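This is the structure, below, for whatever I ask next.
Yeah, one chain of the complex is gone here, protein chain that is, but the others are all in their spots.
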């Protein structure tokens, strides 16, 4: 017998990989923020600034610049979408879905997030960003419905 | 034998439904923010504004108005509470709790979140919002204690 939450279950195995890819992408954005902060010397806290001396003056904490604002918004938006995906996805795996449908859901969700992030960071013309966000929401709703058909309240 | 993380386990099945309801409610608030942004034409990014022309002028990105600030705070606060609920709740299900107690925990938590969200969005007089938040924290602490009794470090 194949255990539902084990790597011998192909659907679970795929779910695990796509979840981790989403998370690593989000961590990558956080590291990018650190890199840009150091490069442009834009910091929020005095203790960060005191590491850097420009001319004879210490840096002062400044409000985030436009690029950092975009990246942080992107990071937060990813987090807001990873939590539902990981939670609903785990429950969805337990409903023993059709492997082909499940793989389609996981792959499409990853694609919508990548498109969303590129659209946000590169300031692509709307409605690219909104549509990719809504496509992700539709996938989440589809998985939720599949789970609700099995659940009891 | 009933598998702990399977839909034949009533406690797990209920946990799944209440978790998804919490998540869908949070996504609903995110969609509401998009709707209000479009309706009031309040956007954070230039590429959102360029879709809209008011008179002969393009819109400019503006700071969020009060209603959007409330909704985004509500969204973030939900996320902050869903993560502990889903995580601790999953562990709690694995402790094989009394089904009646477990259902009470899950239902009460959903109620505290709905009261909190209404209090925040409608600006109800305090301490409604704070008390509903604290009630949710107490439920989380109760479930944590039940789990700690089973766990080993």
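As written, the chain order gives the labels A and B, with residue 1 at the start of each chain.
Keep this in mind: contacts are C-beta pairs under 8 Å (C-beta built on N, C-alpha and C of every residue); 3 or more make two chains touch, one makes a residue touch a chain.
Small disclaimer: the values here were computed from a predicted structure and weren't measured.
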*Taking the full complex into account, find the residue in A:42, A:86, A:120 or A:143 that is in contact with the omitted chain.*
A:86
_Where the missing chain touches chain A, by residue_ = 3, 5-7, 10, 13-14, 16-20, 23-24, 26-27, 30-31, 34, 44-48, 50-51, 75, 79, 82-83, 86
*asked:* Which parts of chain B face the unshown chain closely enough to count as touching?
replied: 4-5, 70, 73, 76, 79-80, 83-84, 87-88, 91, 94-95, 120, 123-127, 129-130, 137, 140-141, 144, 147-148, 150-153
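Here, only the chains that are shown with their structure count from here on.
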*asked:* Rounded to a whole Å, what is the gap between the Cα centroids of chain A and chain B?
replied: 18
